[in-house]
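Left out: one protein chain. Kept in place: all the others.
We call the chains A, B and C, going by the order they appear; numbering starts again at 1 in every chain.
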Amino acid sequence: METIKDALDFRDFSKAERIGLILFTIFLLAFPWIGTGSFVKAVMIQFLLFSLFGMGWNTIGGYGGQVELGKAQYVGIGAYTVSLMMVWWKIPFWVSMPIGVLIAIGYSFIIGYPLFRLKGHYFAIATICTSLVLQDIFINWKLVGAAKGIELPIHEHPDFLYMQFKSDTYYYYFIMVFFYVALFYMNRFRKSKLGYQLRMIKDDEEAAESLGIDARWCKIKAYTIASAFVAVGGGFMAVYNLYIDPYSVMDLDLSIKIALMAMLGGAASLWGPIIGAAFLVPLDRFLGSWLGGYKGLIGVDFMIYAMLIMAVSAYQPRGIWGIIEQFRRKGK
Amino acid sequence: MIYLEVINIVKEFGGLVANNNVSFQIEQGEIIGLIGPNGAGKTTLFNCIVGFHKPDSGKVTFKGKDITGFKPFETNREGIGRTFQIMKVTTGMTVLENVMVGAFCRTDKRNIARAEASEILSFLGLEGVKEYHINELPIAIQRKAGLARALATKPELLMLDEVASGLNHKETEEVVELLRRLNTEKKITLFLIEHIMEMVMSVSQRLIVLDGGEKIAEGLPGEIVKNENVIKAYLGEKYAKSH
Amino acid sequence: MMILDALLQGILMGLLFALVALGLNVIFGVMDIVNFAHGEFLMIGMYTTYWTSVLLDIDPLFTLPVAALVGILLGLASYYGLIKYLLRGPAIAQLFGTFGLMLFLRYLAQFLFGIDYRIIQKGVLIGKSLSLGPFIFDWTKIAAAALSLLSFGFVYYFLHKTKLGKALRATSINKEAASYMGIQTDQMNAIAWAIGGGTVGIAGGLLANFYYVYPTVGLLFVMIAFACVAMGGFGSIKGVFFAGILIGIIEMLFPVFGQQIGWEFLGPHFKFTLVYLAYFIIVVVRPQGLFGWKQ
Partner (left out) sequence: MIKDRGFFLSFLIMLLSLFIISTSLYAEEKEIKIGVLYPLSGAAATIGRDLQRAAELTAEIINNKTPGVDIPMAQWGGIPNLGGAKIKLIFVDHRGEPDRGADLAKRLILDDKVVGLMGAYHSSVTKTVSAVAERYGIPMINDSSTSPELTKRGLKWFWRTTPHDDYFNKDLFELLKGLTEGKVKGVKAVPKSQIKNLAYACENTEWGSNVAKSLEAYAKEYGFNIVKGILYTANSPDLTSEAKTLTTAKPDAMLFASYLSDSLLMIRTLKSMKASPRFFWGQDAGFEMADFTKTLGTDTNGVLTRTVFIAKIANVKKVAGQVNALYKKKYGDDLTGATARSIVGVQAWAYVLNKAGSIDRKAIQKACNEINIPANELVMPWAGVKFDATGQNILGRGLIGQYQKTKEGKIDLEIIYPFDLATANMIYPFPGWK
């Protein structure tokens, strides 16, 4: 009970932020009825999904300050668990998704234990390597469809158990529920013991250790939480796209995108990953959709995207949220 | 029972001996100073005790328990706290949050941690800066914040690494006063590395002197000042003879 | 015999991997920055060689100085234009800053040069190979390996024997101490980027002799270069050299070995998986890499 109260407690934020959150919630709730097109809705779903990923990454990457670039493997684990259980045994999404999360947690423990012996760049590259190794294994593993991937059967009628709907609106509201669960969880997490300890580790690992913090264990815990979040999103991706293959759910690009959005929005802040996703997902999709088809402009959308990334990284390493806070401080 | 005992600690770094056969004992409730010229191996010795380094040989016991090779967080849980000479500039956390992290060591509840942290901050007279980020504060207050952080873990033995370096005279006196209060009011055993002789002489009840990785003297401040070896180590061979 | 052949081929390829990774490592050693755009530097080196050799109609081998020069300029431009500003931020912001640079260069190349694949047709070494008994070696690869050795020798000499190189090493070991000694960190960083850009420019020029060029070609090499640098130990020239060769051998030998003993799962489709796995195992056992000193 107290936990829930804690999760819903946003009192330590400024009034503006709280009003913003309320407006944002109203906007999200009303969004499917505003009458915007389906592409926009699909983009919104991507936005919510990547916010979810980003919030997960934020535990280890933002609060924990570890350069983690291997989250795609957990997207893959979530997506594959849901797909395989559905194809092999017809197990509903609501059963297979939690199992996927459990598998992700178990796997992240196994991999996290040796992984967190490493620090800095060694760690960053090792996370990429583990993800690539898992991807390669899935590409070659015949039992799970190898490179062909897995197609989920399309149901004739909408089916809540298997998360099959005709309209995106349903998917939208489901991912929105996940999004809010994640948001509330993160709101509690940032105020929790682990949250504080991780921030200390990020600032000064030696000092943290001298304050009685088992840094490696804390990092493993955060890594596991992050993996669980990401696996939920992975499971959702499987039922939403109805097709997964190792290239789309386990790619390095996806790992980088997840970390990039959270970082660019503002790591180690509650709003950061959401803001990052709110900027980059529409930018990526709309720019690609607008400029992608025009001759002679191939690559321009990427160049704009890239310049934005460079500008933010160079101007304010704490991301877009950092820029907002900077202005607020000046305003005071 | 001996409170803290260090027996024949040896620590080498790639052939360079940082600590050679250092042994000493500390009684509960004492204030002990560890002095020595630059590169004498003071910080290495600290690190060997709290567990940042694993000694090559030798033994450390605390309250009768062998803690050799314990990790820093484990020695902290045994009741040994430590502060650092340099506070790495922290950008993300306020002073209060920093101290709360220390308090979280003994509790899982945020409210308790916050209450304890506030209590310690007011004990150290830092209520006014609680919401500031550490890097926004002057060095003296940063040091105090570091002290507060370590105190929040409720150590029985507190190891302080150059707590007064870089402070002016008045600030140093404040720190000395603070340390005395910690020792008497909170019953914390203090073990400090210090450069400023004046300060360490006034606060310590006993001194240990390291030079070139070896313990060259141990005793009351009054004795140490007169010790031939110590003078030699600090002021050079020539000065010692002519003296 | 096949094993020996694979071993030799692996060493040749490994020398090239090492050369590609060398610049990355110099930059890392001095500044603690992993340059994601490294593969794109390579790509630009390749394009430089391609265009100079095609437009001026000269042998690609003679264009290497141009490639090196372009690499140096690119390194300097990147440093003064972007990296300098990134240094204020945490490691992750630096990483993504260079990631942005990578995307930018890649798609700039796509924008300028189009998406066509290009390959150099004419050249003294192109398409020729050396037969030594049962072994056949590609001349371009032999040349690449030789120049890789030369570059390593040069960089090693530079870092260990010249005054500037020593200053560079001092910076990489301890920035503060170096700045007390009157070494300007800023200048050292710029030099590191120049060396990094130059060596990778040469690597690109060599690669263009037998490899096709297109805007995303860097992607293929950059992960290998990362694994190479990290395996050898960040900042260690010796480390990157041996790690490169090791990766070449793993990549070449294991598939052949696997085929010989009939272990299909060791087949070519897993060759880079094995490289990554080897990296992971090596750093877990030795968290500072094979020859690294920093963690």
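Note that a residue touches a chain if its C-beta (ideal position, glycine included) is under 8 Å from a C-beta of that chain, and two chains touch if they have at least 3 such contacts.
Since the structure is predicted, the reported quantities are computational estimates derived from the model, not experimental observations.
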item: Where the missing chain makes contact, among the chains that are shown; value: A, C
item: Residue of A:139, A:215 or A:280 touching the missing chain in the full complex; value: A:139
item: Residue of C:84, C:238 or C:269 in touch with the missing chain, whole complex considered; value: C:269
item: In subunit C, positions touching the absent partner; value: 2, 5-6, 9, 13, 110, 115-119, 121, 127, 129, 131, 136, 138, 140-141, 210-212, 214, 216, 219-221, 224, 251-252, 255-256, 259, 267-269, 271-272
item: Absent-chain interface as seen on subunit A, which is shown; value: 14-17, 19-20, 23-24, 27, 34, 36-43, 46, 136, 139-140, 146-149, 151, 154, 166, 168, 237, 241-245, 247-248, 278, 282, 285-286, 288-290, 292-293, 295, 298-299, 301-302, 324, 327-328, 331
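Heads up, the rule we're going with is that only the chains that are shown with their structure count from here on.
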item: Chain contact graph, described as a line, ring, star, complete graph or other shape; value: line
item: Innermost chain by mean C-alpha position; value: A
item: Far-end chain from subunit B, centres as C-alpha averages; value: C
item: Centre-to-centre distance between subunit C and subunit A (centres being mean Cα positions), rounded to whole Å; value: 32
item: Gap in Å, rounded to a whole number, between the CA centres of subunit C and subunit B; value: 46
item: Geometric centre distance via CA averages, subunit B-subunit A, whole Å; value: 43
item: Junction residues of subunit C - those touching two or more other chains; value: none
item: Residue list for subunit B, restricted to those that touch at least two other chains; value: none
item: In the complex, subunit B residues that touch subunit A; value: 50, 52, 71-73, 76-77, 81-82, 84, 87-88, 90-93, 97-98, 100-102, 104-105, 108, 110, 113, 146, 149-150, 152-153
item: Subunit C - residues contacting subunit A, complex; value: 28, 32, 34, 82, 85-86, 88-97, 99-104, 106-108, 110-111, 115, 215, 223, 226-227, 230, 234, 265, 269-270, 272-273, 276-277, 279-280, 283-284, 287-289, 295
item: Touching residues on subunit A, where the partner in the complex is subunit C; value: 61, 65, 67, 114-115, 117-122, 124-126, 128-130, 132-133, 136-137, 139-140, 252, 256, 259-260, 263-264, 267, 297-300, 302-303, 305-310, 313-315, 317-319
